[in-house]
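Shown below is the structure under consideration.
All protein chains of the complex are present and in place, except for one that has been dropped.
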Amino acid sequence: MHQVEIATTQQTVLDSPVMTLNMGPQHPSTHGVLRVILKLDGETVIDLDCDIGYLHRGMEKIAENRTYTMIAPYWDRLDYIAAVSNGLVWVETVEQMMGLDVPRRAHYIRTILTELNRIASHLLWLGTHALDIGAVTILLWAFREREEILKIFERQFGARLTCHAWRVGGMPNDSYDDFEQDVRRFIGNIAGRLDEYETVLSENRIWLSRTVGVGVISGADAIAIGLSGPALRGSGVAWDIRKARPYAAYADVDFDVPLGDNGDTYDRYLVRMEEMRQSRRIIQQAIDNLPDGPVNAKVPKLIKPPIGDYYHSIEGPKGEIGCYLVSDGTQQPWRMRVRPPCFMNLQALKKLCIGHLVADVVAIIGTLDIVLGEIDR
Amino acid sequence: MALLAPLNLIDSLLLKFFSEQTVNYVIWPFIQIGAVVTITALWVAYATYLERKISAFIQARLGPMRVGPWGLLQPIADGLKLLVKEDFIPENADRWVFFVAPYIAVVAAFIVMAVVPFGPDWAVITDVNIGVLFVLAVSSVGVLALILAGWSSNSKYALLGALRSSAQMVSYEVSMGLAIIGALMFARTLSLSGIVASQQSDSIWFFVYQPIGFIIFLISGIAENNRAPFDLAEAESELVAGFHTEYSGFRWSLFFMAEYAAMVVVTAVATTLYLGGWYFPFVYRFTEAKGFHNAYVVVSLIVFLAKAGLLLYLYFWLRWTLPRFRYDQLMDLGWKWLLPASLINIVVTAIAVVVLQGLNESGIHTIDSIAGGLNLTPSGKVIAILFGFGNLLLSAVILSLINWRSRDFNLKKQRRQIRLVDLPKGRAAVKPVSEEPELSKV
Partner (left out) sequence: MPLVSVPKLTFAQKLKRFFMIDLLKGLGVTLKFNVGALTDKDAVAGKGIYTEQYPKVRPDVAPRFHGAPRLNMDPETHETLCIACNLCALACPEDCIDVIPMDVEVVVAGKPRRKKVLDEFIFDTSRCMFCALCQEACPTYCLELTQDFELATYSRAGFVWNREMLEQGRETVKYEA
């Protein structure tokens, strides 16, 4: 082992004036309406500021004027790439507050579909990340796989993106007839296709030189900033809520947590690719052991959680997505607070970007896997 | 050959009205120029169609399907659409420079076609005896258009794109020019037709003598054209559209045409220099030798277009597979890899030629003649090919020595295995589901 210097910054020779570059809100690779104000010296980023809020809809305030049943579809519109996971946070929080006994079958189906959603979200991340770095073809391939997941969602929930997947106490419908067959076919296909993507990217020297050593963050810094999900695990911090505080049927399945060592863009890429394989493993176990029985708990007509507050969080595709709920005993929550993974992850952008080039900024935005619907809420 | 009979007919018709000199030196060249420009423009338009189709097939899509059968009329529809679009000029733009830049780009790209030998005899507009220098000189003018466009747009993205592209094109032109020299040593002429003729008389494609030169020329050509993976100047995910961010309508389409025309030029020159141009084995024997002159020209034309088309496919193929380089890595590749490699290539080729001549003088018959290029005997060919491929290994060693400490070179082993950890399970947040809950009514 010898140490190789990863040269990304260079001392300025010329005393050139600083150029301010507005990246976004209309820019191909800011993943929505993020506005990044870059201070550039040549092409080197010396300072950076994020301007968010272009997609602010006041979700948390809206929730104070809706009944518990009505709030569920709004959760889909936070992180619209992972609507199924988001919906799960909400219904599980309310179920916990009310002390509902959700049947095993519902838990298993929830596990299968949230894991499918994780794969769909990671596929979209892979496609857009590769697109930002210039490998356009991966995007279309990833969308092809994601399409199969969305077809399963459409058949199960009746919608493809914002599914309104769960209801408090269970599910709106039991699984459709060919559900198991569709899921099995999908997980049968996905492994080989992930290998294909890895053939194109993982060893590719251009991909390596664009990602290795770019956007390095240490585990301690990642914890201090509040990163979660693959961005945290890429830095080598072993933390996964599916393991630490199992929800749904995760207590019953075996899976491994991939951890990176260097905390750079390439490690986060590898971690997410491996997470897709682990998701496949989880789905395989859950579909093999899928129990029979009802999918709905006995739910009172009016959902009125007892007075009090509750925090529940799950491991969404982007990181820890949580819901803090304060109930005053009426039909509407007194306060709902979202613990947003993308918002927290975005805070690392400045630390990751300074000293890199403009081209790396888009790579780093891609590797953080942000969705503006959730950041702006 | 009924198809080509009208040519002679027109010739005799023209001779009735004009003197022979006028016909030969004014009228026929104009007809040739018209034909070449039309064919090139069509080739450029259908290159966009081909690119869209090939990218679609690579990406498991269909591509354009709606305009005409299999979308064949799509380029024409696109052209019409771009013609009628608004010609938008941004506020505070340098109007005249903004106007002129696209024309410079497209003229610089098209004018090179004047010296490209598409085939023997009448299939070449003019045979300049410094053809290669002309190609290098004129295609360098293209960079001027990008700089002017980027500067005059009054946009930061466009300016960054222009800066990137100027640095890129200037540095890659060096290795491109140097890469050609190896082939020129075998051809002993700067005329493009002469280069093809020397390959024909030697019955070989210079690609086998000059594998390194061919690769360097292709890589530099792709970089020179600002094509992926070197499309930094218009990197759409970073700089929106680079130097032509502010262009729209037909001015934008001129840049687009210039890009594709420049691609056609580089593939045509690469074909001429390394793949034997319009020369293909046995074509001469079955056509010209039996008296079918025009058939010979037409078959040669088709051969040329097929070879150039193959290289064009390589362009598309690379673009839709590889990620984009970063600016500094691009410079690394240009100055630390391609430039030393082309210099090594020149030295080794020179040694090869000297060795061949020395062997010839010392009695081993290696050189047939040097009148129309360096014509080698079979034993001479074997020696030259050995030098060419030995050069690959030599370059590998020398380039590794130059770059052994560089970041780029050491990244390959970065393919690490990530750790897979089976964490212990914590207390369940949701009631453990392993207990059978009481069944309830749905």
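Order of writing sets the chain letters: A and B. Residues in each chain are counted from 1.
Convention: contacts are C-beta pairs under 8 Å (C-beta built on N, C-alpha and C of every residue); 3 or more make two chains touch, one makes a residue touch a chain.
All of these numbers come straight from a predicted model, not from anything done at the bench.
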Residue, one of A:Gly58, A:Gly158 or A:Gly329, that touches the chain absent here: A:Gly158
Selected residue (touches chain absent from view) among A:Met70, A:Ala220 or A:Ile307: A:Met70
Candidate in contact with the missing chain, chosen from B:Asn294, B:Thr321 or B:Asn360: B:Thr321
Contact footprint on chain B, counting only the chain that is left out: 54, 56-62, 65, 317-318, 320-322, 396, 399-400, 409-414
Contact footprint on chain A, counting only the chain that is left out: 1-9, 66, 69-74, 77, 137, 144, 147, 151, 154-159, 162, 164, 172-173, 176, 189, 192-193, 196, 199-201, 203-206, 212-213, 216, 262, 264
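We adopt the following convention: only the chains that are shown with their structure count from here on.
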In the complex, chain A residues that touch chain B: 4-7, 19, 21, 27-29, 43, 92, 95-96, 101-104, 107-108, 130-137, 140-141, 144, 200-210, 212-213, 236, 238, 240-241, 243-249, 251-252, 254-261, 266-267, 270-271, 274, 293-298, 312, 357-362
Contact set on chain B toward chain A in their complex: 55, 58-61, 156-157, 160, 228-229, 231-232, 235-240, 320-329, 405, 407-408, 410-412, 414-416, 418-434, 436-442
